[in-house]
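Here's the structure we're looking at; comments come further down.
Apart from one protein chain that is not included, each protein chain of the complex appears where it belongs.
Order of writing sets the labels: A and B. Residues in every chain begin at 1.
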Amino acid sequence: MLELRKDIFADERDDNLKEIGKGTQRQDMLGHVTGTSNYFNDHKLQGMLHLKVVRSTQAHARIRRIDTTEAERSAGVRRIIRGTDVPVNLNTLLSLINFGKDDEPSLAVDKVRYKGEPILAIVADSEREAFEAIAKVKVDYEPLPAVFDVEDALKPGAPVVNETYPKNAFIYHDVYDHQRLRFGDADAALASADHVLEQRYQMSPIEHAPTETNGAIAAPDTNGRYVVYTSTQALFFSVDTCAKILDVPSNTFHFIGGTVGGGFGGKVDTLTEPLAILGAMLTGRPVRYVFGREEEMQYGPPRGAERIYIKDGVMRDGRIVARKIRAYFDSGAYTRLSSYAAVKCAAHLPGPYTIPNVYGDVYCVFTNRTPATAMRGFGVTAMDFAIECQMDKLANLVGMDPMEFRILNAYRDGDMKAHRREAKNTALIECVQVAAEKAKWPIRDEFRRASSRKDGGGSRAAIPPTPTESRARPAAPAQQRTSYDRAPVTATREPPREPPPPPTTPPPPPPRPSAPSHGATRFSSVFGTRRR
Amino acid sequence: MSKIPLQFRHNGRDVAIFVDGGTNLLVALRELIGDMTPKFGCGQGGCGTCSVLIDGELHLSCLTLAETVAGRSIETLDGMKQGPNLHPLQRAFADHFAAQCGYCTPGMLMAAKALLDRNPSPSRDEVIEAISGNICRCTGYEPIINAILAAASGRVSA
């Protein structure tokens, strides 16, 4: 059961809504429990052919020659599709919204840019016959130096992964090689901070591993159109992508989908539909292209890896006065959606905290890895992981309880965010209070009484002067602690008895939790207890 | 290529098909019988979504050579309903929101049926063990476990 805390969210929701707190059956539940929900592959079509692709064995190589002589003669082969057979063999997914340059072929032509990149598609009577033909294709590669590390890829002289972006970074608005956020003077604030902590965080790629692998079945219809059963999570997005790649009006296709066997972001890339349809166009027969499990895990697009550097300046009383972030998204060999992830990431800085000086550089980088894509909060989750690890370390550094440290720095209604938008409807303080209560984690009264709706704005609403060029950093005071040590300055589990000492230099005043508010005595949760 | 004749019982009904050499039971059921309830998930025994009962025993149809089931009895989710009525397990899965994308559901239900057919009142640990070969990537194991326990104790809506 959910309980809406009207004291905080009075204006957030119409009182007449009546679905919250009540179980409502899913409209697809009966189909699921009877096994009659139709997934893309649950269609048995007369005369269906099977498509499999020849994948690159190299991470980065020029293709000298592709010999299909033996494969053409292999039993059951109906058609071998090359890059030159694809009407528009260069695309980028977000070109549909005019974002980014076409950079990815459906089938590689003169070069492969990641291990597993599709080179040829083979359409055969059975999967077995397609596999047998694949084994007979000979690809002559000229290996090229490959780059797998985001920072190496940005160094001068690094191998050029994708010629569309010769500096190995996505270019925004035809000019900028990264997303940039500037708010206040982070360098000056770091120089005068009591402590400075710089840390490096690395997130690995994560495969969605849906139980249903990516796939599509395309079948010629009698009216010149094609019926396409697909696992896509983005039906209309996939329709338009196919229309572009196959150079036909989008009403050529009748896409049927929406019942997806687990997507999580891994089924938006429209990898199987264009080739399945092209196979159907070239053979006049229904064609199925479905990933095997190893293909899904190895070559299906993952959540991209990210490398993040965070440098924070914090005062002895716990106020964070500066946050400087450099982040690198590993897009793999092609853009897909990572350009957008970097935008989201920059928009998320510096996390849900009011910090008067913020500096962020976020890069979308090309490497010879499997192209990355969307996955559940991509662009934000890894950065949140890094920021929240950093918050724990900072709390430790200044000897504060980590929950109280977050409440102290949390944004409040009326504060100015680093993007020069006023913070509204904030509730981090209340979330932390509830988390502390649920975890039976002791926090001091003044933090229990803190409220997102109090003590925000004012000087916290100011937009600080922001230098356009970053200055040389002044020498740091000698007393700055700049390393992270797991041993706390003072005990953290035992909250300090005394409030933190006043700041040595008083720039914007710290939020002081003040007199008891209406919520102080009845500390109810946003979420009520689950009824049995 | 030569076809192999194959007869078996499918959800209580005799069926006869011709299969290619090496065809697995999952493909035979889906593409030759037309029973789409068992799903392809991995082809390697890792996910359990193709689970069926062979002579009452839980098996993975994708790893079963079709011709090895000659003369045997195969049960799939397609045969679980009792006439127009849902089986108590199906009812319990629906009542307990034990399906999200629905793709693992056929395998989960067959694994649950294999358990309850032998052990009508399993413990929670026994339920967990019984579905341990079935992966739910929407990560809804708790409602699935609760649904199976509810079905076992008769706590399902009519």
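Worth a mention:
Criterion: a residue touches a chain if its C-beta (ideal position, glycine included) is under 8 Å from a C-beta of that chain, and two chains touch if they have at least 3 such contacts.
Everything that follows uses one rule, which is that contacts and distances are computed from a predicted model.
Taken from the listed names "Fumarate reductase iron-sulfur subunit", "Cation:proton antiporter", "CO or xanthine dehydrogenase, FAD-binding subunit" or "ABC transporter permease", the protein name that UniProt assigns to the chain not shown is "CO or xanthine dehydrogenase, FAD-binding subunit". From the set A:102, A:294, A:384 or A:413, the residue in touch with the chain omitted from the display is A:294, counting the whole complex.
Of the listed residues B:17, B:32, B:98 or B:114, the one in contact with the hidden chain in the full complex is B:114. Residue in contact with the omitted chain (choice from B:5, B:22, B:120 or B:154): B:22.
Touching the omitted chain from chain A are residues 52, 75, 126-128, 131-132, 134-135, 292-294. Residues touching the missing chain, restricted to chain B, are 1-2, 4, 20-22, 24, 43-45, 48, 51, 57-60, 62-65, 67-68, 111, 114-115, 128-134 (touch as defined at the top).
What we mean here is this: only the chains that are shown with their structure count from here on.
Residues 20, 22, 30-31, 34, 36-37, 39-44, 46-47, 49, 76-78, 80-81, 86, 90-91, 93-94, 97, 99, 101-106, 109, 135-138 of chain B touch chain A in their complex. Residue ranges of chain A in contact with chain B, taken from their complex: 23, 25-26, 28-39, 41-42, 44, 126, 128, 208-213, 259-264, 290, 292-293.
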